[in-house]
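What you see is the complex with one protein chain gone and the rest in place.
All chains are identified by letter, namely A, B and C, in their written order; residue positions are counted from 1 within each chain.
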Amino acid sequence: MEEAPRSKKRHLLLAFAVLLLPLALAGCAESTSPQAWFGRPESDFARILQGLFDRIILIATIVFVVVEGILFIALFRFRRRPGQGLPSQTHGNTQLEIGWTIVPAVALAFVAVPTVRAIFETYHPDTTNTVKVQVIGHQWWWEFRYPDLGIVTANEPHFPVGQKATLTIESADVIHGFWIPGLGGKRDAIPTRVNELWWTPEKTGEYYGQCTQLCATSHANMRIRAFVDDQNGWNAWVNAMKSANGSQPAPDVQRGYQLFTTNACVGCHTIQGTPANGQVGPNLTRFGARTTFGAGLYQNTQENVTSWILDPQAAKPGNKMPNLHLSEEDASAIAAYLRSLK
Amino acid sequence: MATISTAIPGAMPAREAVHVHHDYGWKSWLMTVDHKRIGIMYGVTAFGFFLVGGIEALLVRTQLAVPNNTVVDPDTFNALFTMHALTMIFLALMPLSVAFFNIAVPLMIGARDVAFPRLNALSYWIFVAGGVLLNLGWVSGGAPADGWFAYANLTSKEFSPGPGMDFYALGLQVLGLASMAGALNFIVTILNMRAPGMTLMRMPVFVWMTLVTSVLIVLAFPVITVALVLLTLDRVVGTGYFVPSMGGDPVLWQHLFWIFGHPEVYILILPAMGVISEVLPTFSRKPLFGYHFVVYSGVAIAFLAFGVWSHHMFATGLGPIADSGFSLATMLIAVPTGVKIFNWIGTLWGGQIRFTTPMLFAVAFISMFIIGGLSGVMHASPPADLQQNQTYFIVAHIHYVLFGGTILGLMAGIYYWFPKVTGRLLDEGLGKVHFWLTLIGFNLAFFPMHFLGLDGMPRRIYTYPADMGWNTYNLVSTIGAFTIAAATLVFLYNFFRSVRFGAVAGDDPWDAATLEWSIPSPPPEWNFDRIPTVFSARPLWDEKYGVEGGHGHGGGGGALVAAGHRGEHASAVGAPAAAATAVAEHAGEHPEHIHLPNPSYWPMVIAFGVFCLASGIIYALPISIVGLCIIFVGVNGWAFEPAG
Amino acid sequence: MAVHATETHAVHVDTSPDSGYGTTLGLSHRKLLMWAFLGSDCMFFGTLISNFVVYYTRQQGGPNPAEILNIPYTSVSAFVLLMSSLTMVLALAAIQRGDEIGMRIWLIATASLGTVFLGGQYYEFTTFYSEGMKLTGVNLFSSAFFTLTGFHGAHVTIGVIWLLSLVVTSFVKGIGREHSLNVEIAGLYWHFVDIVWIIIFGAVYLMGTALAEAPK
Partner (left out) sequence: MIYEENPIHQIPTPTQMHEGSHPSAQKYIVIAVILTILTAVEVAVYYVESLRPILIPLLGILGLSKFVLVVGYYMHLKFDPKLFTWLFVGGLVTATAALTGLWALFNGWGG
C-alpha cells in the first residue's frame, strides 16, 4: 500500500488534470445549440434569469477554486513521508468553525437577495396592453390561442419584437413543461391550474423550445418553434391569420380540399373558413405558412406531410392521430392542399 | 444466494477460526439473524441491483449516444430511466448503506448484535420482496415508465393503463416497510446498546449519521406511503385524489412526493458522509477535525431537510412567497454541508495522508461532492432554476451528488471494511485501477451533462435531432458511462479474487481508532468476547498510542478495551508494531457463555406473505388473502418461538 | 422497572430483560421501539389528515360534511374510545401490581370497547353508503373521509387483536408482573390510536362540519 512518493505525486497531478480539464472546456465552449439558454437571453425575462445565474456561477466558481485548492494543497503537503512520527492530534478549532460557518452564509446572502428580488419581478405580470397568449399543452403538441386577436394556431407561435407578451399556461391532459429558453424560463402546464409567464422579446428570429415534463411516449417529440417578428411581420402574420379562409383552394389542390373535408380529418382539425372544426388535433389554419409540423418534428415538405398522413404512428410514436388508411395519391393531394394554406 | 454461500467460506480460512463451529450452508443464510451476515446479504444483493441499475443506465446512454438513435423504443426508454433511478436509489444505494449499518454499527458501538435481530432479518427479506415486486413489471405487463417521481396525473389509469405504475406503487410501499423496520431497529440499537462509557458524543460519526439517517427514514417514509396508498386507491379502486376530472389536484402528489423526496436524498448522502468521516481520520492518522461540528451539522442538515421540498417545484408556479421561502431554506443547507467539507479538509490538514484505495475514494468524494453541491445551490435560486429545471443540468447535479457523493463514499466504505468482514484485503493495485477508471469515467459521463443543460437539452427525452449541437457531449458522456462499467468489472474481479486470495488482513490493517478494529477479522459470531468499556471517541487509538493521542474531548483516561485476539497475523499493510503485538492473549470469558439469538425462518415467511399481499392487489385479490394468512401464521410462529 | 409508587421504596435491582437492565439508557428496547414508531405514525396520520383537509371542501357534487356527518352519534363513539383508554391503563396498573385477574378483566373491557367502536364505525359507514356517500365516484370529501377513518379503523382492529392475544397469553401461561411490559407496549399503541381519534373527531367531525356549514 505504501508507495514511492513519486507515483503519488503523479496521481495528484492526474487528479488535478481530471478536474481542471472540464473546467477549461467550460471556458471555451462556444455554444452552437439553437436551444441553448446560457449566454443567449433574448428577452427582458430571460435576461433577469441569466443575470442571476451569472452571479451565482461567479460565486460558485470562487468557492470551487478556493475549496478545491485548499483540499489539494492539503493532499499534497500532508502526504505521508517516510520516517515521520505521529502527527499532532488536533481536535478542532472553534474560531475556524465560526469562520467557515459565517463566510458561506455571507456569500449566500449575495445570492439570496437578488434571488428574492427576481422572484417577485418574474411572477404575476401586469397584463395591461400586452399581447395575450393562451398556451395549452396536449399529448404531444402545443396549442396557442390569442384570445384578443381571435387567432388559434399550433406549435409555431409568433411574438412581436419589443412588445410585452403575457402568457397563460394550461394543460388539456397531463402535465407538460412549456419552455422556450431564449425567451425565458419554463413553467409547467398543469391540469387544474393556470400558470403565467411573460417576456418582451428583444431580437427577431426563430426560437427553439420543447416540452420539459415527462408526458409519456412522445415527450421528446413535443417541440416548439417560436418566431419573433418585427412590427411589419407581426402585423402581416396577424392579418393573414385573421382573414385566412381555407375554403377557396387553388384549382390544383381542389381535390385535396374535397378529400380533407369528406374524410375524418374534419372531426379533429379546424381550418378557418371551412366546415372542418374539430378540436382534438392542432388547428391547421394557414398550415402552409408553418416551417415545421408534428410539433417541430418535421420540415413542412410535401413528402413529409404525405407520409405523416399515410402513417402518423410511424412518423411520431404514440401519436393520437389515427391512421386513416388513405391511398398514397389521396394523402399527397391532401398534403398539397394543406401546404397551400399560406 | 448462491454467490454468497460460495464467497464466504472462501473468506473464512483467513484466520484460524478457533471458535467458529456453526455451519455456513445455504440454509443457514436463509435463517440467519446475525447482523454481520445480514449485512453481507444486504451488500451483495444491493450490489447486484447496482449492476442492474447500471445496465439500465448503459442502455439509456447507448440510446442517447448519437442523435435519432433507435436502439430502444420510446416507452422502453421511459421505463429504463425510471427503473434505473428506482433501482439505484431504493435497491442499490439505500440497501448498500444499510449493509454498512449492519456490518459496522454494532461493532463500532461495542454490541453483540442489533436490538432486534429477527426484525433485522425481516427488513432484509422484505427488501428482497420489494425489489422483486418492483422489477416484476419487466416480465409481467410493463415496468413503471413515468419517471422516478411519477408526477400525477400521468400516473392515472387513463394515461398509464398498464400495470407498471401499480408495480411502482406497491413495490415502493413494500420497500418502505423494509426501510422503516430497519431504521427503527438502528435507532434503538444506537441509543440503547452502546458499550459502557460510549456516550453519544463518543460515538463514531458513522454511527451518528446512521442514527440521523434512520430518524429521517422514520419520518419521511410514512409520507410517501400515504401518497402511494392514495395512488393505489386511484388506480385500483377508482378514487380521484390525483385525477383532475374528479376534482383531484395533481400538485398534491408533487408536494407529498417531495416532502418525502428531499429527505430521501439526504438519506442517501448522510451514510456516505459518515463513512468518509471514518476513513479520512484513519488515513490521516489524526482525529476527525471538529467532531462536534460534524455531528451537529449532520443533525442540522436532517432538520432542514423537511423544510425545502418545494425547491423541486419552482416551475410549478407556487407563488413568489412560497418560492422565496423554499429558496432561502435550501440555500441555508449549504452552510452545514460546508461545515462538514471544511472539517474534513481540516482533518487532512497537518496529517500524514496515506493514499490507500479507501482514502482515494474518500478524497474524491469531497472533491466531486463539492461540484454537485454547488450546482445544487444554482438550482436553489428559483428564477435561475426556471432555466435549469428538467434539463441535463439537473441530471448532472443528481449524479455528482449521488455517484460523486454516495457511490464514491460507499466504495471507500467497501474497501475500508472489506478486510473486517472477510479477513482479507482487497488488492490495492486493482483497487487503484478501479478508482482512477471510475473517477475518469464518472467525470467523462457526467461533466458534459452540465453543458447539455446549458445548451437546452431536456432530460427524459429518448431522442434528439442532429442539429441541436448536443452530439459531442452526448457521445463523450456515453463513453464515460462505459468507462465506469469497465471500472466496475475491475472491481468485481478484485472482489472475487480477494475474497479467496487476498492478503490476510489481521485485526487492524489500517491502524484505525474505532472498536471494530479491536476484534478479529472476520469477527466471531458474538463480536466481542467481552464488551469493552470506552473512555474516548477513539478507544482503540488511545489504547495503542496512549492518551496523548486522545486528549481533548471525551474526558481523558486511557481507553480500556477488552482484549480481543490480536497480533497473530502481522499487519499486511504496515500498521505499527504496537497494534500487532500489543496484547498477546485475551481475557474474555468462554464464548459458550455468550447468549446469541436463535436463527429463525419466520422473517422470510412473513416477507413472503407481504409479497403475496402486495402482488395480489395487482394480480388477483385471493393472492392477497393467502398473503395475509401467511403473515398471520408467520407472526404467530415468530411470537411463540424462543428468541434466544 | 416501574415499581408501584405506594408499594415499596426498597432498592431492588430488576434484572429482567424488559427492565432495560444492561442497556445503555436503562430503558427497554421494545418500549423505545414503540415510541419511535409512534413518532413515525404521527407523520402517517398527519399526512392522511392533511389529505382530508386539503380536499374536503373541493366539492364537485355529492354530500358535504355538514350534510352527512352525525355529531351526536360520533360523540358517543368518541367517548367509547376514550373510556377504552381508561380501561387500558387500568389493565396496566393491575398487572404492574401483579393482579393477573384484574388485568384480564380490564383488557377484555378494553377490547370490548374497541369492538363497540368498530361496530359503531361499521354502522356509520353503512349509513353513509345508503345516503350516497361512497369511497369512489362521489367526491373527494367522501374518498378522503373513508380513507382516513378506514386506516384508523384498521389500527383499532389490529389493537383489538393484540389485546385479545394478550388475554389468551395470560390464560395460557400467565403474564405476571415481570412481563407487564407486554401490556404497557400494547397500551402505548392503544392510547395512540385513541389520540388519533381525538384529532379526527375534532378536525374532521367538528371543525369539518362547522366549516362546511359556514356561509360560502
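As a working rule, a residue touches a chain if its C-beta (ideal position, glycine included) is under 8 Å from a C-beta of that chain, and two chains touch if they have at least 3 such contacts.
Only a predicted model underlies this, so the values are computations on that prediction, with no experimental measurement involved.
> Just name the one of B:Ala65, B:Leu318 or B:Ala537 that touches the chain not displayed here.
Counting the whole complex, the residue in contact with the absent chain is B:Leu318.
> Can you work out which residue in C:Val116, C:Ile161 or C:Leu206 touches the chain that's missing from view?
Only one listed residue reaches the unshown chain, and that is C:Leu206.
> Which positions on chain B touch the chain that was left off?
Contacting residues on chain B, toward the hidden partner: 111-113, 187, 191, 193-194, 196-200, 215, 218-219, 223, 249, 252, 255, 259, 306-307, 309-310, 318-323, 530-531, 533, 589, 593-597, 643.
> Considering the whole complex rather than only what is displayed, give the residues of chain C touching the chain that is not shown.
1-6, 13, 17, 20-27, 31-32, 35-36, 38-43, 45-47, 49-50, 53-54, 71-72, 75, 78-79, 82-83, 85-86, 88-90, 92-93, 96, 187-188, 191-192, 194-195, 198-199, 201-203, 206-207, 210-211, 214
Just so it is clear, only the chains that are shown with their structure count from here on.
> Please report how many Å separate the Cα centroid of chain B from that of chain C, as a whole number.
35
> Counting only residues that touch at least two other chains, what does the list for chain A look like?
Residues of chain A touching two or more partner chains: there are none.
> What are the residues of chain C that contact at least two other chains?
none
> Looking at the complex, which residues from chain B come into contact with chain A?
73-75, 78, 145-147, 151, 153-154, 159-160, 244, 248-251, 284-287, 289-293, 315-317, 319-320, 323-324, 327-328, 331-332, 334-335, 338-339, 341-343, 345-346, 348-356, 360, 363-364, 366-367, 370-371, 374-375, 377-378, 381-387, 389-391, 428, 436, 439-440, 443, 447-448, 450-451, 454-458, 460-464, 467-470, 545, 548-553, 573-574
> Tell me, which parts of chain B touch chain C in their complex?
115-116, 180, 184-185, 187-188, 191-194, 198, 218-223, 225-227, 229-230, 233, 237-241, 246-249, 252, 256, 639
> In the complex, go through chain A and note every residue touching chain B.
1-3, 8, 11, 14-15, 18-19, 22, 25-26, 29, 31-39, 46, 48-50, 52-53, 56-57, 60, 63-64, 67-68, 70-71, 74-75, 78-81, 84, 86-93, 96-97, 100-101, 104-105, 108, 111-112, 115-116, 118-124, 139, 173-175, 177, 179, 181, 184-188, 190-193, 195-196, 208, 210-221, 317-318
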